[in-house]
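Missing here is one protein chain; the remaining ones are kept as they sit in the complex.
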Amino acid sequence: MSKTVAQGIVIEHFSLAPMIKRLTLGAPAIARSARPGQFVHVRVGDSYHPLLRRPLSIAEVDREVGNITIIYRVVGQGTALLASLPPGEFVDCMGPLGNGFDMETERPLLVGGGMGLAPLLFLAKALCPKPATVLMGGRTKQELWWRNVFLGVCRSIHVTTDDGSLGRKGFTIDLLPELLENCEYDRIYACGPLRMMQGVAKLAKAQGIPCQISFEDHMACGVGACLSCTCAGTDGKRRKVCSDGPVFWAEEVLDLS
Amino acid sequence: MSKTVAQGIVIEHFSLAPMIKRLTLGAPAIARSARPGQFVHVRVGDSYHPLLRRPLSIAEVDREVGNITIIYRVVGQGTALLASLPPGEFVDCMGPLGNGFDMETERPLLVGGGMGLAPLLFLAKALCPKPATVLMGGRTKQELWWRNVFLGVCRSIHVTTDDGSLGRKGFTIDLLPELLENCEYDRIYACGPLRMMQGVAKLAKAQGIPCQISFEDHMACGVGACLSCTCAGTDGKRRKVCSDGPVFWAEEVLDLS
Amino acid sequence: MIAVEIAGIKMKTPVMTASGTFGSGPEYADFVDLNKIGAIVVKGTTLAPRDGNKGRRIAETPAGMLNCIGLENPGVDEFVGRILPGLARYDVPVIVNIAGFTVDEFGELAARLNVPGVAGLEVNVSCPNVKEGGIAWGVDCANVAAAVKAVRRNTKLPVITKLSPNVTDIVSVAKAAEDAGSDAVSLINTLVGMTIDIHRWRPELGNVTGGLSGPAVKPVALRMVWQVARAVKCPVIGMGGIMTAGDAVEFLLAGARAVAVGTANFVNPRASVEIAEGIKDYLVERGLRHVSEIVGKVNDNI
Partner (left out) sequence: MIAVEIAGIKMKTPVMTASGTFGSGPEYADFVDLNKIGAIVVKGTTLAPRDGNKGRRIAETPAGMLNCIGLENPGVDEFVGRILPGLARYDVPVIVNIAGFTVDEFGELAARLNVPGVAGLEVNVSCPNVKEGGIAWGVDCANVAAAVKAVRRNTKLPVITKLSPNVTDIVSVAKAAEDAGSDAVSLINTLVGMTIDIHRWRPELGNVTGGLSGPAVKPVALRMVWQVARAVKCPVIGMGGIMTAGDAVEFLLAGARAVAVGTANFVNPRASVEIAEGIKDYLVERGLRHVSEIVGKVNDNI
């Protein structure tokens, strides 16, 4: 059984930026089988309130040591509870869940916005030694502490900010056409706001570059049983974000016409 | 306002015996006005589950330092949560609630069983330098760690155990008649199982000694507003255990005929 | 900015205390300034004094509680003679929750409460914890209408009808109350529930079943308030599981013109005042000038 429920022990837990935490859990069974793009479904406490698990992408894996790392933003009650756990505490994790990114690439381009960069970090590391180019966007410079995290696991980093406080002013999709000019890339991976992924996928299609995107939705079961998270495929068939995704080929779920 | 809601800080928290904890909280406003027999209504966590406060007797008070101490048995979810709090954490306490024991006595006898000894500890200390005689009962020797707690705050300690493993074999009410033989006491205070208090009160009445008892009931508000905890007085009028009690004159609420 | 008038009752805040959870007020005076509460709805009052149910009366449930108090109260005459005068020194509207066991009793209760110091009557046709009357009335439109009419005939005070959620169609009960002359409706009373002690094979509650309240019921309460507020013209007072200002705002957005706080008082005795302050903050943050600006606004997005 590759998917499992593990009591991950908190190894390290610290702030990367205001309201952003990096949590490393000892969870060998999950670490062993995790692939980039997959997530863990985390129980944030023993109480019935909050009740449901929280889906969080696997952002890093140390297979030898048996650790997985999650990078998350504190947004509500669940993540706030998670944020309070000191090393030595246990966190109940189901995973690894969902499918992962297709890794058949020689010259990958990763495009991410906000917390969408978390699964791309795992992807970037896993792609080495075929280093990825990373294009990341944020509202302001303050949001782009991600640069430090990606340093050393990619070929180069391109940055946009809405306010121009770092890198190019604008959105990732404003800078993307330039990057695609030389048609250097054979695969694009995008994770972030839906509008961004839509834009990236269209540009990728125009260039004939296969593109994968990663979806988010509210999830109860995380394993395809409850149908909380379904979306329509372009073929008319339904897809479950948790188990058919969260990674999809762009044309599978996005209308790119 | 003597009654208040205070964020008591955990000063000390340790096990007195298996499943028995002693918790000292820094709560000056409560410490200042607490009288023996009163209780605090404690919120055991921030979550909605468990939702209600837990009533716990004030077992010791250090007025100068501003501390109150609670001695409690871990019986369910609420007390288990409470038991997990380390020093430095805060505990939301409403109190002091209820009325206290009448202190007009020269030669007091305190009769307690189980956790009923907690409020009697505060009473014993408060009565000094008119030291009390304490009669305590438990099922076995193991339950009578209470002896150590009362050493030094009373004149003498008499012990019964159901199995005879310590002191007299039997119940407190079996030993009580002997203690009352010389009619040495001018007041009896009893706290413990209802049957015990009933027995004590009857013997006290037979000797013409005024007797106070302390009741327990399931409580929501703790201040007389919800009527969860009412009982019938012998005069036909209703009593609220939380605000008219928990301490009553025996004949006020018990049928002693 | 948060003062409201419900059926002619002027309240400094839209946050009332729910019947049965706040005594008659002074019980909580050590903890909260009663003058800062929108209105105090006192414990269900009956013609004759009642001892209430025997045995255990409350049980805790996940994010909620069950109660089976069974309308213990000293009776209306004792209330008028002894309790009401003590409330005169507070500047807060006092609404009396009345529970009759026949239509005539409702009328009689209303008549006896035509005294100074009573700001309004809440007709409790929904107490789940008494055998006769109570919930039996509340689930039947004709009975509700009869009770409301009997009260209406005997009082000039504002009449609020408190609805039971234990019904298939709460909207028709609300309409029946409105048509019978109720000036406002309040909802929800408690949901009937039960819990069993698995060690002793007994119900935990003395009365076997009890009324569920607290955060657990909030989604059901909010849904019913939304349904009723869309269907009636009279003001709706929303309650059921309100613990925070955010919860109260949900009820206001759903269409309630005021809210009541019940179980929350047990957890935080200052809840009724803190929630009112939180509503004010909510309005200020959004540049709104009056709480009425958010009432029912969820309907703009449905």
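Chains: A, B and C, in written order; residue numbering restarts at 1 for each.
The criterion applied here is as follows: contacts are C-beta pairs under 8 Å (C-beta built on N, C-alpha and C of every residue); 3 or more make two chains touch, one makes a residue touch a chain.
Only a predicted model underlies this, so the values are computations on that prediction, with no experimental measurement involved.
Counting contacts over the entire complex, the absent chain touches A, B, C.
Considering the whole complex, the residue from A:13, A:43 or A:187 that touches the absent chain is A:43. The chain that is not drawn here is touched, among residues C:10, C:54 or C:202, by C:202. For chain B, the residues in touch with the chain missing from this view are 48-49. Contact between chain C and the absent chain runs through residues 61-64, 66, 139, 166-169, 191-196, 198, 200-203, 208-209, 212, 214-220, 222-223, 226, 241, 246, 249-250, 253-254, 282, 294, 297-298, 300-302.
Taking the whole complex into account, chain A touches the unshown chain at residues 1-5, 43, 48-53, 94, 218-230, 232, 238, 243.
As a working rule, only the chains that are shown with their structure count from here on.
Each chain gets a centre from the mean of its Cα atoms; the one farthest from the centre of chain C is A.
Chain A and chain B have centres, each the mean of its CA atoms, that are 56 Å apart. Averaged Cα coordinates give chain B a centre that lies 36 Å from the centre of chain C. Residue numbers of chain B whose C-beta contacts span two or more other chains: 48-49. Across the assembly, chain C contributes residues 62-63, 215 that each touch 2 or more other chains.
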